[in-house]
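Dropping the structure in here first, questions after.
Apart from one protein chain that is not included, each protein chain of the complex appears where it belongs.
After this line comes subunit A, so read on.
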Amino acid sequence: MAAPESGDGNNGAARMVTLISSDNTRFEVEAAAASLSQTLQLTILDGGGGGGDGIPLPNVDSATLSKVLEYCIKHAPAAANGGAPNATAVDRAELERFDNEFVNIDQSVLYSLIMAAHNLEIEGLQSLVAKKVADMIKGKSPMEIRRTLGFPDPTPEEQAEMNAHMLEYGWAYE
């Protein structure tokens, strides 16, 4: 029996901004969530992104952007860090669960995501995806790593170079 939403406590609705993906889809999102991106934060602080304007993101397609925003919306309260008067307490265990579930996706999506997080400078998301990709090679042999990461089998020339390298760094290949 939740109490009716009483807005933001202080002065009503939160500020919204519009982001436009490379394929021209418009996403309306709270400024606080979009500000997880260091790149967007500057534009937003300057008053951009409001009303009909929107911030174009020519490097991010709509599928990736919606995934990025899903992350930002979930993490925005934690990033606010009690600074706002009505900051909701953050349930860190819940965030961890969300993160684990969030990166449980196809490799190609992971790569688009880390690229977008890099372009938009979203620190937490970059680390989250990097850790996930690093986990994919854990405990694997060099050949298994090659296949997991989608590298073609080496040419004979490459193989010879590799053998030389492996002699030098034997500890990594036993």
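Rule of thumb we're sticking to: a residue touches a chain if its C-beta (ideal position, glycine included) is under 8 Å from a C-beta of that chain, and two chains touch if they have at least 3 such contacts; residues count from 1.
Quick note on the criterion: contacts and distances are computed from a predicted model.
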item	value
Chain not present in the shown complex, as UniProt names it (candidates "F-box domain-containing protein", "Casein kinase II subunit beta", "Ribosome biogenesis regulatory protein" or "NADH-ubiquinone oxidoreductase chain 2")	"F-box domain-containing protein"
Absent-chain interface as seen on subunit A, which is shown	1-4, 6, 9, 59, 61, 64, 81-83, 85-90, 92, 107-108, 111-112, 114-115, 118-119, 126-127, 130-131, 133-135, 137-142, 145-146, 149-151, 154, 158, 161-162, 165-166, 169, 171-174
